[in-house]
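Only one protein chain is missing; all other protein chains are in place.
And now, chain A:
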Amino acid sequence: MARLTSKLIVAAALAATAGCAKKRPEVLPPAPAETAPTTTAPADNYGQNTGVQPGSAEDFKQSVVSDTVHFDTDKYDIDPQARSILDSQAQWLQKYPNVRITVEGHCDERGTREYNLALGERRANAAANYLIARGVAASRVNTISYGKERPIALGSNPEAWAQNRRAVTVVLG
């Protein structure tokens, strides 16, 4: 549900920034209940993030380097690239101290189901610990492991597996 919501907002934001050439559809999708009305009001662009509410999930996605860090096969250590991503997340989170997050841990399909649940927890925990070490209050951070149950890349090849070995920071609405 949270995902769908943010997609709708992106669509609205994109439509707003597309400029005058594109005619806006006559009927916009209704604003999701939990979203402030300003998010779909194109006339009142807010700063650089057109139509995006500060402190929202969409603001987070647009402000940080990435919401996702990746891992090597069967590993859960935070490498330099992941550090810079998580640093940007920690910065944003310190700007909005009331925002809570869930860090999701995911694995590729080349591990057994139960082991991958544990490995996904390691990854979520590693990313969460890094954020906490960077000053995000532990009480704001929840973790969940999906093991290999929720891949984003559907292929069965090294590229797809690399994309699926990840920890994703999700800002809770």
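The criterion applied here is as follows: contacts are C-beta pairs under 8 Å (C-beta built on N, C-alpha and C of every residue); 3 or more make two chains touch, one makes a residue touch a chain; residues count from 1.
Following the convention adopted for this analysis, contacts and distances are computed from a predicted model.
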Chain not displayed: protein name in its UniProt record ("ABC transporter", "Carbon-monoxide dehydrogenase small subunit", "Na+/H+ antiporter subunit C" or "Tol-Pal system protein TolB"): "Tol-Pal system protein TolB"
Which of A:Val69, A:Ala90, A:Leu119 or A:Val171 contacts the chain that the document leaves out: A:Leu119
Of A:Ser56, A:Gln89 or A:Ser145, the residue that touches the missing chain is A:Ser145
State which residues belonging to chain A touch the missing partner chain. 74, 76, 102, 109-115, 117-119, 121-122, 125-126, 129, 143-146, 149-152, 154-156
